[in-house]
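In this view, the complex is presented without one of its protein chains, the others remaining in place.
So that you can tell them apart, the chains are marked A and B in the order they are listed, and the count of residues begins at 1 in each.
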Amino acid sequence: MQKKTTILQLRNYLVATVQTTLVDQDFITLRDRLVSQVGNSRCTGVVLDVSELDVLDSFCVRTLSDMARMIRLRGADMLIVGIQPGVAFSMAQLGLDLDGVPTALDLDEGLAYLDSKSRRSSGRIPAWH
Amino acid sequence: MALKDSMRPSELPGDNRAGTAESPVTQRIRIDAIPDIVTARQHGRELADRYGFSETQATLIATVISELSRNMVLYAQGGTISLRMAHGNPSVGVVIRAEDHGPGIPNLDRVMMGGYSTSGGLGLGLCGVRRIADEFRIDTQEGKGTTITVTKWSE
Partner (left out) sequence: MSTSNEKFDSPLSDLELPTAIEPPADRASTAILREIVAHLRQRRAQLLEAWASRISEAGFLTAMSAEEVLEECGAMYDNYLAAVETGSSKSLDSYAHELSERTVTRGVGTHEVVGTVLLLRDVLAKSLYAEYGQNQDNLTRVLGAYGPAASRIATMVAVGFVREHEHIIRQQQEAMRKLSTPVLTIHERLLILPIIGILDPQRARQLTEQLLEAIRSNRAKVVVMDLTGVATMDAPVANNLVQTVGAARLLGAEVIITGVSPELARTLVTIGVDLEKLATVGDLRGGIERAARLLGYKVVPIDETTTDTATE
């Protein structure tokens, strides 16, 4: 099967850019790859760039929020970036909720969000003497 | 684009501009497997673009087609999506008809209340589709199949 999504490692984050209109099986494949890779590479964050997707229906949204929960259970945060304005409004109109998965405008914003989050959490945890 | 104009067709005794435009289109797309969903929604988006729907509306139409055709693949071993235009005053509409010969939806009322799902999303999807539709009709008969018709107007 053609690989439709590239996963890059950037510092301690994984970045996956969904490159084409995914069909359901591709979503599942992507989910499984990310969930497995996130633990192996000791990543603290995953950014999923969906700017190429022209439709996010209830199945996709559910898959994405499930994916985020699985990644959370594996010890990292997942963030979705690049949702197109039209797609965002369709999701809102259809009542499709990402269930608390954070979102950002683009990859740049997404990485900034993860950076500030990890700064905050490392500030709160006292050093191990 | 004559079809976007506001006059009712019956009121145009000698209008040639209207006559040169495309005749009412009906596209039928057979939905058997997941990749057909992508084809169907692309057709819907093209149709919406062609008739002057905004980008946001075209996306909504594509999403509706995606929901309806996915339900047919998941629950009814496939079906057909038909797309055609409706002409009103002053807007145009896309009429999406999803027809299958699957098992029907036995607990329709509960499904339409939202949140109910037999395998991952029927309730949420259908409920949302109904909410955004300008006109919505569902006919379902146990053991015979389901037909859902959704109209979305441009204004």
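General observations
Just so it is clear, a residue touches a chain if its C-beta (ideal position, glycine included) is under 8 Å from a C-beta of that chain, and two chains touch if they have at least 3 such contacts.
Here the structure is a predicted model, which is why all the values come from computation and not from measurement.
Where subunit A meets the omitted chain, the residues involved are 81, 83, 85-86, 88-89, 91-93, 98, 103-105, 109.
Residues of subunit B that touch the chain left out of the display are 2-3, 5-19, 21, 23-24, 54-57, 84-90, 93, 95, 108, 112, 130, 133-141, 149, 151, 155.
Note that only the chains that are shown with their structure count from here on.
Taking the mean of the C-alpha atoms as each chain's centre, subunit A and subunit B sit 30 Å apart. Per the touch definition, subunit B reaches subunit A in the complex via residues 34-35, 37-38, 41, 45, 55-56, 58-60, 62-63, 66-67, 70, 114, 120-121, 124-125, 127-129, 131-132.
Considering their complex, residues 21, 23-25, 54-59, 62, 84-87, 89-91, 93-96 of subunit A touch subunit B.
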